[in-house]
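Just dropping this structure here.
Apart from one protein chain that is not included, each protein chain of the complex appears where it belongs.
Then we have chain A:
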Amino acid sequence: MSRQGGRGTENKKMNSELFTLTYGALVTQLCKDYENDDDVNKQLDKMGYNIGVRLIEDFLARSNVGRCHDFRETADVIAKIGFKMYLGITPSITNWSPGGDEFSLILENNPLVDFVELPDNHSTLIYSNLLCGVLRGALEMVQMAVDVKFVQDTLKGDSVTEIRMKFIRRIEDNLPAGEE
């Protein structure tokens, strides 16, 4: 057990590689199963959504953040606490829309795409689309309907990876029928 201390950081790095490699194997398998990139993108988004609705519980339990009062606070929490906790990176928040309901997350490096290259016949594949689903699912569980999409991707030759998040509306809690 005394070895654990020295190997702490190495273990963390291996863990990130485990996730990256597993994600890569998943995308590869999906590309084999579905003929076109669009279906793969949809499937990744759906899977991400399912992960997101569970991840938010883990996040809230471990991070102890209270309810966010506006979208700006939400953005800060996502970038500085959420991404940091799960992927070890802190994206920067830029490009706020005038109405304060849209912003961009800029990721200098995306851990999901370590060791990855997109072949030419998959140019419309959004490799990290799982992330969009995760963000969407997680926020839906805290009563926010959002639209999340990639606007820049280092895999496609851009210099950074940019995710655009747009607030659509607040989701009101629906009481089950018959309960008032």
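Everything that follows uses one rule, which is that a contact is a pair of C-beta atoms (placed from the backbone, for glycine too) under 8 Å apart; a residue touches a chain by one contact, two chains touch by 3 or more; residues count from 1.
As a convention for this text, contacts and distances are computed from a predicted model.
According to UniProt, the chain absent from the figure is "Trafficking protein particle complex subunit 6B", selected among "Proteasome subunit beta", "CP12 domain-containing protein", "Trafficking protein particle complex subunit 6B" or "5-demethoxyubiquinone hydroxylase, mitochondrial". Here the missing chain is touched by one residue of A:Glu17, A:Asp38 or A:Asp147, and it is A:Glu17. Against the chain not displayed here, chain A makes contact via residues 11-26, 28-29, 33, 43, 46-47, 50-51, 54-55, 58, 85-89, 111, 115, 130.
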